[in-house]
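Structure first, commentary second.
Removed from the display is one protein chain of the complex; every other protein chain stays in position.
Showing chain A:
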Amino acid sequence: MSKAAEIDIVSVSKIYGTTTAVDTISLKIPAGTYCCLLGPSGCGKTSTLRMIAGHETISSGDIRLGNTVVTDFPPAKRGTAMMFQSYALFPHLDLVDNVGFSLKMKGVARDERRTKALAMLTLMQMEAYASRRPAQLSGGQQQRVALARALITDPEALLLDEPLSALDPFLKIRMRAELKKLQTSLGITFVHVTHSQEEAMALADLIVVMNDGRIEQAAHPRAVFERPATAFVARFMGDHNVISGRVTKSVGGLVSFDIPGGISLSAAGKAEAGAPLDIGIRTDRVRISDNPAPGFGFTGIVSNIEYRGASVKISVTGAGIDDFTVITSDQAFFENPVSVGEAIPLAWDINDAIILGRLDS
């Protein structure tokens, strides 16, 4: 239906007065990718999206869309379309006029633009509501109209600013599936801003984790989850224990490090002695086991137990580690139950202790 465009962001910064919202980021989004910009609020993900859309000026750097550098182009000339967080449908227009708005701005004749708008509404299964006003629609319906309005310009890339945040949890999951289906069928590049790692994992081909105006990691969801690049990524994606310490020695591809006020652990890799080090261990890869390999386990006191149906979450403290989480299957837990206050030995495989990198500051 439409040609997709590669988006290339080259050393782009956004500076508001004295604060830097986006700090010289570079990112290549291949054509036809579903890309999620993920991060906590204030991390610069929305500013980045708005700079791609052209609603925010770029303080320095360049953005290329397809074969054109669009840095100084107005929004409508870029071949992008934006879907706003609150959908920003025009309250005084009916759905057909809302969807046909950009055609009207281009001076397309009334009949032609109404036909096209109606066709787009039909694609979104909203033709039955064509003569309604946005206020008479539910959140999910408004989202479909907003999508129709964005897509009628036949964009090369669709930019979505927290599109699901206004919906209730059930609808969120349904509309999420619709978005993915739509992206697959249109084949155009989607850039989707969200603060929900679950949403990003479910949708994206490329997750860009941002923090403090910088990109912490940009990779396929599986890579982000299995090999988080930094401590921030591991914490933000969840389901990881992050342990910090200082390297004591690095011999034969094995790093040993001390946790302040606690024990010594090891991880496969290389590091300079005396340097600070973070490792990440997936919570579901930790076993309750008596015989850990030295440096790949510790004994802690159970501080809390949460039953979650298919799994059980055990919180453990001890050995200088304040908060260590173990997720075990309900079956394994009830075969060999533990209780709060009990000391339990924990162990993990050499491959599960991942050394996390640090961004140079």
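Structure notes:
Heads up, the rule we're going with is that contacts are C-beta pairs under 8 Å (C-beta built on N, C-alpha and C of every residue); 3 or more make two chains touch, one makes a residue touch a chain; residues count from 1.
Definition applied: contacts and distances are computed from a predicted model.
The subunit not displayed here is recorded in UniProt as "Putative spermidine/putrescine transport system permease protein", chosen from "Probable glycine dehydrogenase (decarboxylating) subunit 1", "Tripartite-type tricarboxylate transporter, receptor component TctC", "SCP-2 sterol transfer family protein" or "Putative spermidine/putrescine transport system permease protein".
Contact with the omitted chain, checked across A:Thr24, A:Ser59 or A:Ser102, is made by A:Ser102.
Across A:Ser13, A:Thr33, A:Thr153 or A:Ser311, the residue that sits in touch with the chain not pictured is A:Thr153. Of the options A:Ser26, A:Ser86 or A:Asn351, the residue whose C-beta touches the omitted chain is A:Ser86.
Interface residues of chain A with the unshown chain, by the touch rule above, are 53, 55, 74-77, 81-82, 84-86, 88-92, 101-102, 104-106, 149-150, 153.
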